[in-house]
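The complex is shown incomplete by one protein chain, all other protein chains being positioned as in the whole.
Moving on, here comes subunit A:
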Amino acid sequence: MKLKVELNNVYKSFLMRGNQYEKLLELFSIQKKHKKNQKEFLAVRNLTFKVYEGESVGIIGLNGSGKSTLSNLLAQVIQPTSGNINIDGETSLIAISAGLNNNLSGYDNIEQKCMMHGIPKENIEKLKPEIIEFADIGDYIYQPVKNYSSGMRSRLGFAIAVHTDPDILIIDEALSVGDSTFADKSLQKMNEFKKRGKTLFFVSHSAAQVRKFCDKALWIHYGELKAFGETDEVAKQYQDFVTWFNQLPQIEKNNYKREQLASQKVPYIKNKSKLQKETNSSSEWVINLFVALPVLVLGLLVVLGW
């Protein structure tokens, strides 16, 4: 089977900044003795796994465990701080806030989104009726999206995304707002996807949904990969954990959470900065000067009234 997605030691950290000013300094990579207590938050750490063609992988975990960060990394919306991600093919991310233009009607949104995916005009015309039928929101398709219910929004988002024919589809809890009839329809569509050798990621905090949809599951726990393997096995481990956690007294629950979160905060190390620093060679400075200097000279001449 063909390798579709490969992650190697992927880290994504967010700097816990004191204020906007520090962000600005970091942006221009100004060397500054950073404060001793400067911390960064490892949203995901040391993720290494491989996913093959035709697999559907459920990503499960508690709230705030890094599921959405991982799905954004897979969709290449954000870049990893370190490590590398190799993805073979086009990805499409469906989230509840599906990136629809609120002022435009559903119909126009279909056209705009397909267009932005780079689908040629003739194909869009062919796809439109299919998408409208799949979304199944009736005459609302001609209403502006801002009048939609959250269910309608995610139905439209899902319908568009599956019809743009991505190689890798990432579904970030988008189905949790749809009703069961739509969920069944989506399930069918996803099975059809798998048959055609496409790869699916399904993000959810519900083990039951993942069991229904996926062959494999990936449990991410406070940024770390806790388990990856057959759905039943991983889902069982996850459910065991949830049951264990729920029977803890409130104080211990809080302590556990605090400990886990503390382990995600590590001292900030400069050389892991997320901006790949370009080496500003001297020749580049010459070019910069070569571009900027004439402007200054000519500006001076204009002021002097030449």
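The rule is short, and it goes like this: a contact is a pair of C-beta atoms (placed from the backbone, for glycine too) under 8 Å apart; a residue touches a chain by one contact, two chains touch by 3 or more; residues count from 1.
Just so it is clear, contacts and distances are computed from a predicted model.
Student: Any idea which of "Transketolase", "Copper oxidase", "Transport permease protein" or "ATP synthase subunit a" UniProt assigns to the chain that's been left out?
Tutor: "Transport permease protein"
Student: Among A:Lys39, A:His117 or A:His221, exactly one should touch the missing chain; which is it?
Tutor: Checking the options A:Lys39, A:His117 or A:His221, the one contacting the hidden chain is A:His117.
Student: Specify the residue from the set A:Asn103, A:Asn123 or A:Ser149 that touches the hidden chain.
Tutor: With A:Asn103, A:Asn123 or A:Ser149 as choices, the missing chain is touched by A:Asn103.
Student: Please give every residue of subunit A in contact with the chain that is not shown.
Tutor: Residues of subunit A in contact with the hidden chain: 14, 23-24, 27, 72, 75-79, 90-93, 99, 101, 103-105, 108, 111-112, 115-118, 144, 274-275, 278, 287-288, 291-292, 294-295, 298-299, 301-306.
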